[in-house]
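Only a portion of the chains appears, each positioned as in the full assembly.
Which chain is which? They are A, B, C and D, in the order written, and residues in each are numbered from 1.
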């Protein structure tokens, strides 16, 4: 059974490549989709497509409408969602994606360092599973195929 | 037409009291509900009810299950949701409540300082309206009754 | 059985007052809600609440977010929707409200002059009932109570 | 990831062919579906299949029922919806299709000339993204695959 997995969360390191490589090593029949991971492109896409906006608020609104469009398309095609929180940044769109996925009844795994247990406690409680590491998330995915 | 308004967001100052007072001054027929705003009680409610847990992770999980129960009850009874973000703290449960409300098709207003425009841009784009101040949020509520 | 009726559509004459008066004359236990019918206020509400915007596009976007917020609140509280099309203006938000109401399974009556039969044919076909006059719309509402 | 895109909107020029050609030039794995674009056939299909009707109102109702049937089939099979408004005609079925798509949580892009910003403001606010040109709409679709 092939499954599509949406990888939500921070775009400041290569964690998605690690997930894909580890899934490949385990021969799991998974397809991965994700938000735009080029941070600059993600922030500028509104102006890139719609032209210059009259200030940062409008630039951000234009970019976010296109990022949300992309996320909605890919999230609806996904069977499972993995959400990774890191220690830096506000990551409110990460929390938004996690909560949207849960509201859509998408089975959801949260990955976060132990230092974030307390601020993520309500979201962790609503997700199916919360783990500390990418390897554990892959163990959970792998368990589907045992 | 009487409406119930859920006031999601930070619990570190008395903004909810301000909202209620201002709504009273405008004679708006609104009932307000909210999460537990006593921070200590909110963090401890799991152990308060279920007894001592074997560490902080378990204490947090117990508390969050009861906080999420309360939120689910009150959010489902609400017609409108106002979400306030402040400059401090992670506020991921605030982002979670906002996103859940939007997924449930609850008309949603976000209040946040201009300094948070960028990190909240995707969530603002999905909410109905984003404003800078509580007074503006009340202007929006008041507009329903014009 | 009391019912709430949303009166969608053009805001350029006093048709809503006619509906209310005729419903009163028939002693129908109906409560009517509606969009902002002060056209100027409707167009300016974004800048009235959020402050001056950097051009007409942004002024319109700000206003529409608050008008859509109001419509969503009131439409969700309604049991029945009446939509009136006139001969002037684009009225795309009227078509949008009608289609949203139908998608939400709100029983919907369209009122339009015979001159608009052709351009409204697909929307009329999806609504429950299409009539030519306000009196006929009230006859349909009245029929619920026979 | 292959996606199906419904192209709603006016049927008075060949904009759908332009979309398909440009998507082909970009090698995007998209399948396009659309309403009946032969205007005469669209208007006559009711009488073509069901036989002569007793007047224009009945001819239009018969045609619209079959057009709505077609739209419902194809819209439900689509992952994304692009809606194009032109400067002519009432285009209320275009607004209806856009609003239906949004109500069904289909990610939706509106294309319209700047001259239509004001009358489309509420619908634009509810869609994911609004752009001025077909090229921009394709840039948004293309962004999914970056």
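Please note the rule applied: a contact is a pair of C-beta atoms (placed from the backbone, for glycine too) under 8 Å apart; a residue touches a chain by one contact, two chains touch by 3 or more.
Predicted model only: the values in this text are computed from it and were never measured.
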Given 4 visible subunits, total identical subunits the whole complex contains: 8
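Assume only the chains that are shown with their structure count from here on.
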Between chain B and chain D, the fewest steps along chains that touch one another: 2
Where chain A and chain B are represented by their mean Cα positions, the distance between them in whole Å: 24
CA centroid of chain A to CA centroid of chain C, Å: 39
Distance from chain C to chain B - Cα centre to Cα centre, in angstrom: 31
Shared interface positions of chain A, touching two or more other chains: 65, 68
Topology of the chain contact graph, where touching chains are joined (line, ring, star, complete, other): other
Pairs of chains in contact (touch as defined earlier), listed by label: A-B, A-C, A-D, B-C, C-D
Chain A partner contacts - residues on chain B that touch it in the complex: 56-57, 60-61, 63-65, 67-68, 71, 85, 89-93, 95-100, 102-104, 114, 116-126
Touching residues (chain side chain C, partner chain A) in the complex: 54-55, 58
Partner chain C, residues of chain B touching it in the complex: 1, 3, 79-80, 105, 107, 109, 128-129, 131-132, 136, 139-140, 143-144, 146
